[in-house]
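Only one protein chain is missing; all other protein chains are in place.
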Amino acid sequence: MKHFFRDLCRSKAGLFGAVLLAIIVLLALFAPLLHLPDPTRGDLRARLAGPTWSGLFSPGAHPLGTDEVGRDILSRLIHGSRMTLMVASTAVVLGGIVGTFLGILAGYKGGLVDRILMRLVDIQLAIPLMLLALLVVAALGPSITNVVLVLALTSWIRYARIIRAQVLSLREREFVQSARAIGASTLRIMFLHILPNVLTPALVVGTLELARVIIMDAALSFLGLGVQPPTPSWGRMLADGRVYLSSAWWTVTFPGLAIVLTVLSVNLFGDWLRDYFDPKTRSAK
Amino acid sequence: MALLEIKNLTVQFDTPGGVVHAVNDLSYSVEAGETLGIVGESGSGKSVHILALLGLLPTPPGRIVSGEAWFDGQNLMAMSDRALREVRGGQIGMVFQDPMSSLNPVLTVGRQLKEVLVRHTDLRGRALKDRMVELLDIVGIPHPEARLSQYPHEFSGGMRQRVMIAIGMACNPRLLIADEATTALDVTVQAQILDLVRKLKEDFGTTVIWITHDMGVVAELADTIQVMYGGRIMERGPVRPVFHDPRSAYTWGLLNSLPDEGARTQRRLYQIPGSPPNMAKPPAGDPFAPRNPFATERCRAEVPPLREVGDVPGHKVAAWYDLPALLAAQKEETQ
Amino acid sequence: MTGFILRRLGESLLAVWGVVTIVFFVTRVLGDPAALLLPIGASPADIAQLRSQLGLDQPLIVQYGQFLLHAVQGDFGMSFQHSRPAMQVVLERLPATALLAFTAIAFGLIIGGIAGSVAALKRGRAIELVVMAVALLGQATPVFWLGIMLILFFGVNMGWLPTGGYGSWQNLVLPAFTLAVFVSASIARLLRSSMLEILKEDYIRTAKAKGLLRSTVFFWHVARNALIPVVTMTAILTGELLGGSVVTETVFSWPGIGRLIIQAIEAKDFPVIQAGITLIATIFVLINFLVDLLYGILDPRIRARR
Amino acid sequence: EDVTIAQTSAINTLDPHGSASVGLDLSVLSHIYPTLILRAPDYSLQPSLATKWEAVDDLTWKFTLHPGATFENGEPLDADTVAWNIKRVTDKEHPTRISSWFSQVSGVNVISPTEFEIKTSTPYPALPAQLSMFMLLPPKWTADHNPVTETMSGFLYKVSDYVPGDHITLVPNEKYWGEKKAQFDHVTFRVIPETASRIAALMAGEVDLINKVPTNELKRIDDSGKAHAGSVDSTRSVFIKFNTEKPPMDNKKFRQALNYAVDKDLIADALFDGKATVSTCQVMTPDYFGYNPDLKPYAYDPAKAKELIKESGVDLSQPIEFELPTSTYLQGEEVTQAVAQMFQDVGVKTDIQSMEFGTYLDKYRKAHDLGRLSLLGQAWPTMDADGLLTLFKPGNQYSYWNDKAFDEQLVAGNGTTDEAKRKEAYKKATEIMCDEAPVVFLYAQPATYGYSDRVKYTPRGDDWMRAFDMTPAQ
Partner (left out) sequence: MTTSPPVLEVNGLMRSYGGGKTLFRKEKPVIHAINDVSFQIAEGETLGLVGESGSGKSTTGRAVLHLETPDAGSVRFRGQELTTLAGKALKPYRREMQMIFQDPYSALNPRMKVGRFVAEPMVVHGTESGSALQDRVAELFRLVGLDPAFMSRYPHEFSGGQRQRINIARAIALKPAFIVADEPITALDVSIQAQIVNLFQDLQDQLGLAYLFIAHDLSMVRYLCSRVAVMLRGRIVEIAPTEQIFSDPRHPYTQSLLAAIPVPDPDRRRPPRPPFDVSRNIPPREAQMAEVAPGHFVLDHPIQ
């Protein structure tokens, strides 16, 4: 743990990403304690008020303005981060687990398993997200769990493809043969020998997916699938503010910025983490 | 006159584990027409100093701290990139060790051979093609014409290595540098390649630097042998005196480690005690001192300079001790 | 050769059939088009009659059989909304979609290619940081935000380009650029990382040791080998863009397939959904197939492994 | 002079009987095909192909046609043509999409080339209004052409250029038979689905007329100096529909309480910048026949609401689902959230469930399974109480409300063409509906618009978007 922080402090980019991410996560965790205006209730008369910095600490101040129902955007952003981060990270992780597993399976087993899985990927890619989303709503009804499900469904293929390619080359490495030589089972080889060696690409895909998934939440809310109003989420805020982009820029720009910052921090921190967990680059003792 | 003269070359790597002192104040020269065999511990800077010389060192993490390398009156270290590219491949041919990864897998062998010829010679069209075929033929690849349009993966390891050598000598370089060029090959192919290099020397007076772990190859091919350890030269000189009368404890250890030829007489091979130095924390004095049973206090404290020894001119050793004397003393003791 | 192609084509056909089947059954659970097609106040009897007119009163499996039977003959039925052959409705939109997709991909590849190469070759310099930061922004910026900002600036404030629509090259610039930003961001990131890998390879050192010109090393040795992942990504992106980039099409009023299909889904226009997705799936599978062929050309080792 | 009109969605068909969508297909096609009657922006019915019409008796309407009218190809626009067209849409074997509009029409009597009668099975006072949405096709041409993809003009304009999904351009029809004049050399309908893009196109001078502008943008557009913007009341009422078939919505006191709980004025003022008009305890706007001018909206009285809820004895522990069709009504999401907030203020918890409009309609029309609360906006194109109110008639699948007394008044209202009698019946009906409160009455959705200063435009609250409501500014 000590190494962890010392290493982290050495990398400017990694530290920046980590601090930023920590702030975002802490804000999300402690949102209820921050005495922010209620994010789900607004004053209709104060709707679409622009950001004002005068009297910042007075109760009626809206440093980032208000939305179309007069709710404080700052408060919605901070409270929304809970839902957004929860949904996005669950979806990314879920998609990551499934995709990584299937990628390893396809790559390691090869042959028929591989061909079936890869055609499955083709099929999945050809079906538009919207149809998939509607199907899930129709079949299971709208709920947060289903949002996560849809997002994870669109996500696993990206992992699977990239991991599979990686595994194809790993499979030929001698340590895999060595594992077979000692009588290790296929599952053991897949999880203990191959998996740790594909975590890096999985991490890279994951950081990229995070951005996509957060934004996708906005698309889903057009279908009524996303997070239900008035619960705040960044995607929802993007979707709802869209109409007002030209007259009330703050409604969309701040959630957009929040997404960009989150993605940025996750990327920077992820890059560093990747190096940290790569034993090759971590020989600093 | 020396074709290549390296002066005070120091190369370091910045790694998370600290600064690796890969090459330390290395100086030597190679005469035109000479064949220099370099042997030594892995990690002793054999490959790195060659890469530094040719401007091929990966920077970062590598860093040339100081040094000059005079090739034919020009300092390679001070040369512009552009000028250096004229020298590489044309005047200095290079053969790397790993034949599996040193050829570009997606280009045909012919193309990879052609590139270097087009770059450094005026051969074009028919003449170019003829030269390519000739080169493959020289290195002993059957059906050269057909092979030109094949990809590296269609060649066996030995054949790939021969292609690498063909590329290295394609433009009749004045200096050919081979870095463990035959390690992965069986001895017949190795012998073939050694014959080839000898022929090259005879026909063109090519100067050769041959890096290897195989003492047999050095004995067979080289005029001069240079033994390296910890980024420094331990011993250097014409092959005969060095093989027969090693003056460095490390050279002595190396030669001793070889199995006897002929019927098996030893139960165990001699092995040098200890393990290679961590070049991120190099020992203060003689890098070999920690493993050297003959080491003195001075060895551990102070880096010995390379000094002339023995009767054969050019035989030099970097050691504070006098090995023959010590060995004689030891022999007496055991008796 | 033919063996591989036939097998691969067979698999592709199977994949298209899979897509079509899934879509067929999925659409049927989504709702009833009859309720949407008739004006408010239409009686249940009217709706029932329309349903039988559209053939929706038959058992699902019969409908499916009929659909397959006609689909293999290229007949995807009449659009419920447009009262015209569904495939015709879809194909009308194909040129616009293809134009936008290919322009965006082309721009994206050029910009992303340059950016990614620069970032890889100038590793550790300030320029790498700048390029990668911009690429990250390009990936994280919501497309509609970017689109509308571009419209407001170039269309309204400057008046240089039309705010939307389809027709001349001016109409194409903004939507293509919007998509290209996204494409180039992906390409740049991918190309950079794959180039960094390639630059470490021994054969690059060999190429340099031959004294080759920098451009030769770059184009023939580095770029060529770094291309494979880029080709994979380009294929996915092309497929996605040919399937329609709904948000961009909507923001720029571009008459593409994506929006058509979304509208068809909203209106439960089954034939158009089915025709559209069959077309997309076919294109997609075809692209993947071409990519597989291209792999073989790019990397002779893959050719041998088959 | 040219004019460009932005539409929110692409037209689907060129067959005027193949779509019931007034704002899209029918708006475009009404430039090409003639109607017997045209509705003016002030909703008055104006002669077009028909010069005169009257109710002969409760079940018969007589029409007189413009003499000598023809289609562009010379086909006559006479009584036979009208009869053929009516037959086309009332053909029971091959119904068209608009057949339900004419379900009461039982036959046509051609008297002379310029005179004919329409027979209805029951009194149909709204028939002329309904006919203002009914366009005529040339019968002979239709026999060997596909009206879905081709057109044959019989009115002011004809098609010159059509790119499906993007735009359709019209030019004047030289062979037009009437006195009106085509005001523009080119009329282009362009598809611009995204609101922000539509406003941008107007500001950039690319289009001359847009609709469905969020109310808070109106002032900005108007102030820009490049265009004008405003709004009028539309004929569409927005309300919160109760599914009275599910408890506790069967409880009248509870329904009334919810009406008291909503601050309609605040919604109209704040969310719609004062551009919306609060409904007067009925779903009709003043433009409807049968509008009851005497009714007053439920006052905003949270205290009373709470009291009534207490009296009703409804258990409030569980949230009530509140269904919201997305991207359907102007600022519908905002209204729903505002209302939900007001409900909460009186202790009624709701659970907003947004869904895509198609899904919503499916629940509403087919599955008959609406949530207990849902946001709905309804209008009736003939602007007659017989129509809009029928949607609440017991037994009607759209009703979700079963009230005998209300039913009796509706039966009385459409049993005659006598205006006084009808008015009386609807007055009673609306009173019952106000008291019984099967919905939370909210407001008339504003019809917002923006137009460039190249044109003059008379705004209207029904959905028609027509070039002949505009003139060049000079």
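The letters A, B, C and D name the chains in turn, as written, and every chain counts its residues from 1.
Here is the rule we go by: contacts are C-beta pairs under 8 Å (C-beta built on N, C-alpha and C of every residue); 3 or more make two chains touch, one makes a residue touch a chain.
Everything numeric in this text was worked out from a predicted model, so none of it was measured.
Here one chain is not drawn; of B:81, B:260, B:311 or B:333, the residue touching it is B:260.
Across the entire complex, the residue among A:11, A:52, A:143 or A:197 in touch with the chain not shown is A:197. Residues of chain A that touch the chain left out of the display are 173-175, 177-185, 188, 192-193, 196-197, 199, 279-280, 283. What chain B contributes to its contact with the hidden chain is residues 39-43, 142, 156-158, 183-192, 194-195, 198, 213-220, 239-240, 243, 253-255, 257-261, 263-264, 266-272, 275-276.
Everything that follows uses one rule, which is that only the chains that are shown with their structure count from here on.
Within the contact network of the assembly, the step distance from chain B to chain D comes to 2. Most remote chain with respect to chain C, judged by CA-atom centres, is B.
Central chain (C-alpha centroid nearest the global protein C-alpha centroid): C. Each chain gets one centre point, the mean of its Cα atoms, and the points for chain C and chain D are 38 Å apart.
The distance from the centre of chain B to the centre of chain C, with each centre set as the mean of the Cα atoms, comes to 53 Å. For chain B, no residue reaches two or more other chains under the stated contact definition. Listed for chain D are residues 196, 200, 356, 359, each touching two or more other chains.
By the touch rule above, chain C contacts chain A in their complex via residues 11-12, 14-16, 18-19, 22-23, 26-27, 29-31, 133, 136-137, 139-145, 148, 152, 186, 189, 193, 229, 232, 236, 239-240, 243-244, 246-247, 258, 261-262, 265, 273, 277, 280-281, 284-285, 288. Those residues of chain D lying in contact with chain C across their complex are 9-10, 12-13, 15, 18, 20, 95, 97-101, 103, 148-149, 163-167, 190-194, 196-197, 200-201, 203-206, 356-359, 361-362, 364-366, 378, 380, 387, 390-391, 397-398.
Looking at the complex, you find that chain D touches chain A at residues 195-196, 199-200, 214, 216-217, 220, 266-267, 269-271, 324-327, 331, 333-334, 336-338, 340-341, 344, 351-356, 359.
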